[in-house]
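For reference, the structure discussed in these notes is given below.
Only one protein chain is missing; all other protein chains are in place.
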Amino acid sequence: MSLLQEERDIIVSNEFVDAFDFAEVAEFVTNASKELFISHHFKNKDKMLVQPRGGFPTYQQQFALYEYFVKANVDVLPLTIDSNTRLNDYATAQKMLRLSEENDKDMLNGYPLIIHGYRTTRNMITNFDKPVSLRHGTPDARLLVETAIASGIFEIEGGPITYLLPYSKNFPLDKAFLYWKYVERVCANYSELNEPINRESFGPLTATLVPPCITIVIQLLEMLLSLEEGVKSFSVSFAQQGSMMQDIVTGAVIKKLAKHYAEEIGCGDATINLVYHQWMGAFPTNMDYADQLINLATVIASMVGADKIITKTRQEATGIPTKEANAKTVADTQYTLRILNGLPTVVDEEEEEILTQEVMAIMEAVFNDPADTLWRKVFNCIKSGVIDVPFSPHIINQNEMITIRDAQKNIRIIERGNVPIPDKCYEYERAQCDLTKDTTSIVNDIIHDIGIMQ
Amino acid sequence: MSLLQEERDIIVSNEFVDAFDFAEVAEFVTNASKELFISHHFKNKDKMLVQPRGGFPTYQQQFALYEYFVKANVDVLPLTIDSNTRLNDYATAQKMLRLSEENDKDMLNGYPLIIHGYRTTRNMITNFDKPVSLRHGTPDARLLVETAIASGIFEIEGGPITYLLPYSKNFPLDKAFLYWKYVERVCANYSELNEPINRESFGPLTATLVPPCITIVIQLLEMLLSLEEGVKSFSVSFAQQGSMMQDIVTGAVIKKLAKHYAEEIGCGDATINLVYHQWMGAFPTNMDYADQLINLATVIASMVGADKIITKTRQEATGIPTKEANAKTVADTQYTLRILNGLPTVVDEEEEEILTQEVMAIMEAVFNDPADTLWRKVFNCIKSGVIDVPFSPHIINQNEMITIRDAQKNIRIIERGNVPIPDKCYEYERAQCDLTKDTTSIVNDIIHDIGIMQ
Amino acid sequence: MKVVTGVVGNDIHVVANRLIDLSLRARGYDVYNLGVNTHLQEFFDAVVETGAEVLMISSLNGEAEGWGREVRLLKSKYKSLDDVIMMIGGNLTVGSGNAEDIVARYKNYGFDIVCHQMDLNTGLDMLQDLLEARGLVSEEAIA
Partner (left out) sequence: MKVVTGVVGNDIHVVANRLIDLSLRARGYDVYNLGVNTHLQEFFDAVVETGAEVLMISSLNGEAEGWGREVRLLKSKYKSLDDVIMMIGGNLTVGSGNAEDIVARYKNYGFDIVCHQMDLNTGLDMLQDLLEARGLVSEEAIA
């Protein structure tokens, strides 16, 4: 028995899990409908795929949500996991699921997949025969991913960096790398049985003033860590940033560099997709405005040329959206994609050049780290602040980089901290902003820049 | 007494009009608040102005509508006139106003300005102290415009072509030119008393597969006819066409050529503004979709760089919108303009070149007509089909030009009729479409192309 | 089967009118299209003149509400029009209204088929059904 398999056996023999039958799961994946594989849809699509978010505590609620989504002409179904399960606190998840069922009141902010188990969940997923994407935010997602694939979920979102720095305060980063290495290998292995399992990185990070160079670097690194382990279908992603131009430039640079670095490590055969998230930051409480914001995001995603868009709802500022609100966004987004024609191709060469230089400089610093493996290099660079994510709650994050919006609402770096932004680029970024202001007004500007869409 | 003044006296001594006091009106205009003049706002604006549509039968309803608009942060108020008044059928307008008041049920699709009179209406307009735009569609608008300006309405939409070809079946075109000449001169005269009265042409025409070259030619001609008479502030306009690229190209060409032709006739000192209409064709009945369409229009207007946007509502397909629905669009549009940042500059040189050549060729044909005045030249050209408006209900219109959408949903000319589209351009337009289809499928395509947003 | 059609009153919305013309012809009807801006009296004159079996009125701008009540009166002037199928469609009220009320009201004005905000083909199918019910056409063909 391989070491990996030994580890897998240990992982699934958790007190909250019913007996796990690996042989049966492998057979299920081998014979699973192509429709369940998003990688298959990416290959054959002629339009941007639309995927909402959504997870409810009970099976019945989740099933009803999917029915709504299908009626709204969804392309990809989501399975969003509750925050207790995300932090491997299955006991609380179980308790809250019971309370939710008993009191007919939601006590969980997502679907507790481990508690429901793969046998039950697979019924639902094969019933709808649509690709499902697992959205969680879990640093240690080993059991979750085993359960997900066994359920028929063939797209796994996340990664050691993107699901840790925005989602955790204390979870050890080195452990996260190892746990995700496990996930990558499990995905790579299952990918040999049928269409590839798609892995997707979570580009939005904290959704709060993250500059594009940091987003792209982290996307590229998670992509490389995944391809290294044999994954053949990977999606890089980012969220609407607040400036149409900056989004278009970010899209162009990320596409170009993903190809470049994948080829560098000899993985040019992998398929790389681009995913765009509708605005992930603080939403307006006015629901009519939220609709406008969502529609604008769809337009920008089209200008960016994304392969998939992940939607929000008009209730984002309020709380977990109802299934009706969620389905509405899907239908609306599909409509907008249908009527949005004659898209121009937009290029800003100067901005692209600056952003490319920034990303390549940070990537080089990572590669130059003396550690022996890529994940250790990345680990060191996060620890030393070569990679620094604004508004990360995690203790390992440096929090020394300061960003602000310029007049066009582009996110600009005004303090680079330890991030090796080349001097020329750094001067360019700062030159776009008014830095003569005193600290108090800069702090006020930052508060304002966070609430830019409200 | 000048000839014009004699004519004015006759015009206003209509049985439906209370005694008209020209001296008092002149004094009112001279001392009127600058806020009432849209020309003043165009001069000082730092954002696109937002103007809804809207007219209700009774004074109370119109007043309430304005209150809603002001709460929604409107920039320009509309006064939309009912269709009986548009056709100078004041008797019916009066009867229907009475029925509306008695039965508490709207029997008119707009505000019957003549019946209400300028004294009453002025109270309302000065009360709100916002610029008001007169929207009518009247071939003979002489009395209407006198009443409007006397009421404090300092923007007059329309023109002899744009308010005739889409809005009338039988009204004599030559008369329309003369009646509008009157309107231009009245506007020009009043413009000397305070800020200029702004004239605006109605670019949407029939809102149904009108190719951009026809729209632009008609905009330019109405602009010239107006500037000739001394008008100093003029807005050219067009409506969303279905392809973002075609809209951007149309905007660029119309701006460039408006300047060019205004200078040609020595009127380079006049201010020319660009107005964009949110989609004017058949709307989706699904109101959520209508919201998307409206938002998309706002985004495109921004890319086009319009000075003013005229909005629709989610109830467009249903009927005259409620004041709530109308105010919602205004608030939504203002919000979108606020959050839409980092707009790229987009240029398609080839398309611009082709469109410029088409417009200039038609303009040249008009100028080469042997008649002695510009309006007679234009009259002859419409009659002979040098200018041909698809889906015009007017008997004088040739209806020989046939247009269809290409794969990017650009409107393309596949039959030019008598319109002197240069061969090179004509070939280019046709080359974008699949002309191998049989007539039945082309007819089906046209039906589909009309309903493209539904 | 002869049909007189057009858009009633001061209404100049011509797009549906062009499509109705095309669709009726495609279904095999003899079409007399009076176009937009056609007054009620003109419709009746045309029916009499052509001997049409169907009068199909469009109204889009909401004003039919104003003309509708005169239909019964006008129709009563001509004895020979009792069997003519009277049909109206488009947008039959100002603002948004309740479809059921609207249909009832227009039936009361004297219309046999009322298609408020209804798809054209659905409306033309209703006409076909009524013609069949009255034994005026067979299921297969109109012309």
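Think of it as A, B and C in the order they're written, each chain with its own count starting at 1.
What we mean here is this: contacts are C-beta pairs under 8 Å (C-beta built on N, C-alpha and C of every residue); 3 or more make two chains touch, one makes a residue touch a chain.
Just so you know, these numbers come straight off a predicted model, no measurement behind them.
Chemist: For the chain that is not shown, enumerate the shown chains it touches in the whole assembly.
Modeler: Touched by the chain not displayed, across the whole complex: A.
Chemist: Which one, A:Asn84, A:Asn198, A:Thr298 or A:Thr333, makes contact with the chain that was left out?
Modeler: Considering the complete complex, A:Asn84 is the one touching the chain left out.
Chemist: Would you indicate which residue among A:Ser39, A:Ser133, A:Thr147 or A:Thr206 is in contact with the undisplayed chain?
Modeler: With A:Ser39, A:Ser133, A:Thr147 or A:Thr206 as choices, the missing chain is touched by A:Thr206.
Chemist: Using the touch definition from the top, which of A:Ser151, A:Ser168 or A:Ser243 touches the missing chain?
Modeler: Counting the whole complex, the residue in contact with the absent chain is A:Ser168.
Chemist: Any idea which of A:Leu3, A:Ala23 or A:Ile447 touches the chain not displayed?
Modeler: Answer from the full complex: A:Ile447 touches the omitted chain.
Chemist: Going by the contact rule already stated, which one of A:Ile320, A:Leu340, A:Ile396 or A:Cys433 would touch the omitted chain in the full complex?
Modeler: A:Ile320
Chemist: Just the residue numbers, please: which parts of chain A touch the chain that's not shown?
Modeler: For chain A, the residues touching the absent chain are 83-84, 86-87, 89, 92, 96, 99, 106-109, 166-170, 206, 208, 282, 285, 315, 317-322, 391-393, 443, 447, 450.
Assume only the chains that are shown with their structure count from here on.
Chemist: List the centre-to-centre spacing of chain A and chain B in whole Å, with centres computed as mean CA coordinates.
Modeler: From the centre of chain A to the centre of chain B is 46 Å.
Chemist: Averaging only over C-alpha atoms, locate the centres of chain A and chain C and give their separation in whole Å.
Modeler: Here chain A and chain C have centroids separated by 57 Å.
Chemist: Per the centroid of Cα atoms for each chain, what is the distance between chain B and chain C, given in Å?
Modeler: 31
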